[in-house]
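Supplied in structure tokens, the structure appears directly below.
Removed: one protein chain of the complex. Kept in place: all other protein chains.
Coming up: chain A.
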Amino acid sequence: MLRAGCSMAVEGCGIGDWEGRWSHVQKFLERTGPFTHPDFEPSEETLQFLLETCKILVIGAGGLGCELLKNLALSGFRHIHVVDMDIIDLSNLNRQFLFRSKDVGRPKADVAAEFINQCVPGCNVVPHFKKIQDFDASFYRQFHIIVCGLDSIIARRWINGMLLSLLSYEDGVLDPSSIIPLIDGGTEGFKGNARVILPGMTACIDCTLELYPPQITFPMCTIASMPRLPEHCIEYVRVLQWPKDKPFGDAVGLDGDNPEHVQWVFQESLKRAAEFNITGVTYRLTQGVVKRIIPAVASTNAVIAAACATELFKIATSAYIPLNNYLVFNDVDGLYTYTFEAELKDKCSACSQLPQKLQFPPSAKLQEVLEYLTENASLQMKSPAITATLEGKNKTLYLQTVASIEERTRPNLCKTLKELGLADGQELAVADVTTPQTVLFKLNFTSETCSIKHQSRQF
């Protein structure tokens, strides 16, 4: 194999090392400089810390993850864990360079770790073919720094919440040793961003939730009766026709990764489009809509992962003052970067530690509360489960994610808060995929004449 690792020990170097191996890195660790972090002290021990002690978690082994693993391995980091719940797909190979066509179907984390461990002697990447939610605080607590290359806002919010839950306060003062820095990168086509989060100290993911553009969804009336674009036709087949026709069997859901499924949607979308004289339905468009595909190239991932890894290096070594705290990149027209300080949100539902308020009249229905939790721009919950303590007992008011409980609690949605037995000042506990910990809300009853109208339209 081309990449047979060389474990030749050179005199004066550790096992797996050779002369000059870390010279590019050492210059930043063993020399003074005018722009270093105020805490920085040149020392040979810092490199040893990276090589022997520093423990990093990389979340995601995809476009950003592969780049991050390479960057960290070549910067002196040897103790790296990587988590990814996905398996390798052919369409990954244009940028996820640790994978080859023979690896299709295998877990990303496993193959990525194998490749790095083989090619960068001494590096020990431990893979986890799991969801981030499969781990608890004790797992995350072992890392010095965590870096994410995720493709989901929900997942980002979850890990953000997890790190916030690890913070400890003594007499209201944050214990710095409980802070695990979080570096987060994201890319889409030719755009990307990298940010540094010090949980409890700087803006967290939820502080800047409004920065994330809303997902494009089409109104149901357009899809059902007034399609104009080829995308509308595809959505019709995906959302309305598939559940009706059940083309591959009763309980078979539409799988965007199954070419037969996509082909069926494509053919039916063509028929739908023909009815309305709409042109432009192609297989590629069909797949893009069904899978919500985001275009991706190697170059953007390379840039953002590089920026993230540079920041990680700075934080691990105190070599320089880290990014404070958000970098935006776009190379559609020339190359554009913009660096700014995202601000802590005063009443952030994730990190402000302030009790969150819910203000509704007692005649408001539980449905309205549910809508508020999902539609409010600062909360953007996905499928919140609401519980309250009533008559000394913990009662689930509504839960969506388990079918039997959803059915049982559904009637509560039409009941008023008063009918449900809720009192003014009552605490409601809300659980959701966007956070590992339940969020506590305080219910404040407003007067009957004041009603909050909810704008529920999305375009």
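Basically, contacts are C-beta pairs under 8 Å (C-beta built on N, C-alpha and C of every residue); 3 or more make two chains touch, one makes a residue touch a chain; residues count from 1.
As a working rule, contacts and distances are computed from a predicted model.
J.: For the complex's missing chain, which UniProt name, "Protein TRANSPORT INHIBITOR RESPONSE 1", "Dynactin subunit 4", "Geranylgeranyl transferase type-2 subunit alpha" or "NEDD8-activating enzyme E1 regulatory subunit"?
T.: The UniProt record for the chain left out of view names it "NEDD8-activating enzyme E1 regulatory subunit".
J.: Of the listed residues A:I179, A:I278 or A:L399, which contacts the missing chain in the full complex?
T.: Touches the omitted chain: A:I278.
J.: Decide which residue listed in A:V82, A:I180, A:I234 or A:A309 touches the omitted chain of the complex.
T.: A:A309
J.: Among the options A:H79, A:R95 or A:H261, which residue touches the chain absent from this view?
T.: In the complete complex, the chain left out is touched by residue A:R95.
J.: Of A:A137, A:L211, A:M226 or A:A423, which residue touches the hidden chain?
T.: Result: among the candidates, A:M226 touches the missing chain.
J.: Of the residues A:D86, A:E114 or A:D331, which one touches the chain left out of the display?
T.: Of these options, the touching residue for the absent chain is A:D331.
J.: Determine and list the chain A residues touching the chain excluded from the picture.
T.: Listed in rising order, the touching residues are 2-6, 8, 18-25, 27-28, 30-35, 67, 70-71, 74-75, 90-91, 93-95, 97, 101, 119-121, 189-190, 194, 222, 226-229, 259, 266, 270, 276-278, 282-284, 287-288, 293-307, 309-311, 313, 320, 323, 327, 330-335, 337, 339.
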